[in-house]
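All protein chains but one are shown in place.
Our next item is chain A:
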Amino acid sequence: MSSKQGGRGGPAGPKPKKPARAGAEEKREDTLQAVVLADSFQDRFKPFTLEKPRCLLPLAGVPIIEYTLEFLAHNGVQQVFIYCGAHSEEIETYIHESTRWSPRSAVSPFSSLEFVRVSDANSVGDFLRDLDKRSLIEGDFILVHGDLVANIQLDEALAKHRARREANRDACMTMVLRSIGDQPHRAKDSRVITPVFAVEQGGRCWQYEEIHPLMKERKIVWDPSVVELPDWEIRADLVDCGIDICTPEVLALWSESFDYELPRKNFLHGVLKDHELNGKMIYTEILESGYAARANSLPMYNCISRDTLGRWTFPFVPDNNLVHGQTFKRIREGSCLEDNVVIARGAKVTNSVIGKNSKVDEGASISSSVIGRRCKIGKNVKIEGSYIWDDTIIGDDSTVIKAVLANYTVIGQGCKIPEGSLISFGVTIGDKIQLPPDPIPRISLLAYDKTPAATDASLVGEGGKGALFTEEQDEEEGSEDGDPGSLEKTLFYNLENLNLSSHSISTLASQADYESDVDDSFGSFDADENSRAARNRLSSFASDDSGLSPDAFHGDAVHGLLDALRAVDNGDFDSAKLEFMGLRLANNASDSSMRRAIAVAFARRAAELMSPEYGGLEPTKAAEKTFNAKKGAVKFIREVGVGSNETNLQAEFTLALQKALLGVKGLEVGRAGTLLAAMLQQLYNLEVLEEEGILSWWGDARAVENEGLAKLKEKCRILVEWLENADEEESDGDDDDEEEEEEEEEDSD
C-alpha cells in the first residue's frame, strides 16, 4: 500500500496505525474519520484539468481542496484519507508542502492524513470498493468530495445518524442536503442535473432520480411502494453537496455491486431500488441554514465564487485568510484586497477579490470578479464577473466578460473576450483580437490528449499561442438523450438555444392530468390524499410503458455490452449477459428497451470495426466479426435480443437494428445501409433471424418512417430479394407469404 502516514508531531510521537482491538471500540466513539474523493472522473473542467486537478483550481483565490479540508477541521474530523486519481502527484505535493495540512506538520488539525493511491480506478465506485478492501475505516465516517465548499456543522446530523444506527443497524447512510427553496435560484440553475429525492417524513429516502434538461422525457415514475407511503415529499429543491455520513456497511454495499460507478446515480438509486433485497435504509438530513455546495461543474464554480464574494460561505471568505500567507483585507464596496495591491487612481473595483502584488491601471473597472496574484490589469480594461487566476496580464482597453482566465495567460491590447470563454494555462492572445462568441471559446495550449496543440493564428492572432480546445470524439456518446455533461463544461449554460426552458421541469400538471396519470400507473393511488404532502415540483407521474428509467438503463446497458464486445482477452460473453440481465432487473426495463439497447450496442460495435482506427473492415467482415468474435454473443442475441422464434419479434429486432445503425454517429447513411444488409445476412446465416422475420420487417411501414430509414432499407433490397428467391425455391408456390406478412404486421403493431 503506497500510503503515507503522519502523526501529530511532538512528544506523543506518531500513533501506531492499527490500535489494539480493545481500543478500537473506544476509538470508534472518539475519532471521526473522513474520506475525501479528490477525483471525480469527470472532465467538466477541461481544458483546465488537463494541467491541474480540479481540487487545486483556485476558488476566490484559494484552492478548492482547502475549503474541503477546512470544512473537515471545522467539524472536528481527526483522520482523513484522500483518494486521488488523475494528477495524484500534484495533489500530494500540494498537501505535503502545505504548512497546515501536511501530515508531518505539527500544527495539522488532523491526527493523521493519508493518501491512498489506486492505480486502476476508473470511477468513484472503484475508490470505495478499494476502501472496503483496505479496512481503514473503523466506524462511521464522513464521505466528501474534494470540491466541497461548506460551512455547516455536522454535529446534529452525526448525532441523529448515530441514534438511527443504534435503533436499527440497517440505517447505513445519511446524506446531508441543503434546501434552497422553490424560488428560482442560481444554485438551482447551475447544477444542470437536478437530483430528485422521495423523502418520507422523518428523513428516510425512498427513491432517487435525476433529471436534466436534455432528457427527452422529463418524467419520473415513482415506485408503487413509495407512492403508498403515508407521508412523503418529492424534493427537487435540494443542493446535493455530496456529504454522506456512512457506516462501513456502505462500503460493503459498494463491494457487492461491482458495476456501480457514481455515488448517486448508480449507488444511491440502486440501493434504494433494492431496499427490499438488501434491507438497507438511507436517510437524508435536509438543512435549512448554512452553506454547502460542490464546485463540481463550471456553472457551480461560478455560483460558489459568487456566494463566497457575497459572504454566504462565511467564515470561509477571502478576508478571513484561511490559508497561510494570505493577507486579504476587506475594503469598501465589498472588495477584498491583499497586501501590495496597487489600484491606480480612477480605477474602479467593486465586489471583487484581488490577490497580492497585482496592479490595476488607470481607468480600469473590475466588478464581481476574482483576480489572482501578480496580475497586471491594463488601462481602461473592463472586467465583469470573471475569474482571473495568478500571473495573468491583460493589455490596455481589453474587455473580459464572464470568462475564466487561467494562470499565465496573456491578453493583448484591445481584445474582447466574450461571455463564457475559458482560456487555459499559458495561452497568449494577440492584440486587437475579438474572440468569436460562437462556439464558446475554449482555448488551450494542449489538445484533449495532453499533446501540445498547434497554434491557431486565425483565432489567437499574431504572436498568440493556443488553439480551440475540442473534445475527444467520443463515439459512445450517442445516447438519444444528449449528454448533460456538455452543459456543465461551460461557465454559463444557456438553454435558450436548445429551445428548452429550465423551468419546464417544475411546472405542475393540472390536478386532472395528475390524477388520471396516476390512476394509469397505480390504480390504488389516492392522489388527493397523498399529494398534499408531496411537494409537486415535478409533474411526473406519467406512466411509461418503456420501463421505469429507460434512460439510465439504456446508457449503462449499451456501455456494458460494448465493453464486453471490445474486450480482447476473454472470449466469454456470459458475464456480460449476466450483468445485462442484472441491469434489466434493477431497472425493470421492458423488452423493447432491452432490444433497443442490444441493437444499439451491436450496431455501434460493427460501425466501429469499419472505422479506420479499428482496421476499417469491410461491412461484411465487420458484421461477421461483431457477431462471431465473442462466444455466446450470438446466443445472447437470439435469447435476449430477439427473445423467441416468433416472427414478429424478429422483425422488431431488425427494426431496432436498422434504427440503431441510423443513429450511429459518423456513419454515413450509405455505408450504414450496407452494414445493415451485411449484419442481417450474418444473423440469417447464424440462424438468429429467419427469412420470415426479415421479410416481415421488409413489409413493416415503420421501417420507412423517415428518409434515413428508407435509405437504409433500400440497401437491403438485394438481400431481401435473395431471401425471397431462396424462399421460393424452398417452398415452391407457397402463397401464404403475403398473408402472413400482413398478419405479422398487425401483430407487431
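In this section, contacts are C-beta pairs under 8 Å (C-beta built on N, C-alpha and C of every residue); 3 or more make two chains touch, one makes a residue touch a chain; residues count from 1.
Assume contacts and distances are computed from a predicted model.
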Leaving aside the chains you can see, what is the UniProt protein name of the one that's missing? Options: "tRNA (adenine(58)-N(1))-methyltransferase", "Similar to Ubiquitin-conjugating enzyme E2 W acc. no. Q28FC1", "Translation initiation factor eIF2B subunit beta" or "Membrane magnesium transporter". "Translation initiation factor eIF2B subunit beta"
Quick one: which of A:L59, A:C84, A:L136 or A:L154 touches the chain that's been left out? A:L154
Where does chain A touch the missing chain, residue by residue? 8-12, 29-30, 32, 70, 73-77, 100, 106-107, 109, 153-155, 158-159, 162-163, 166, 178-181, 183-188, 288-291, 307, 310-312, 314-315, 319-322, 329-330, 334, 351
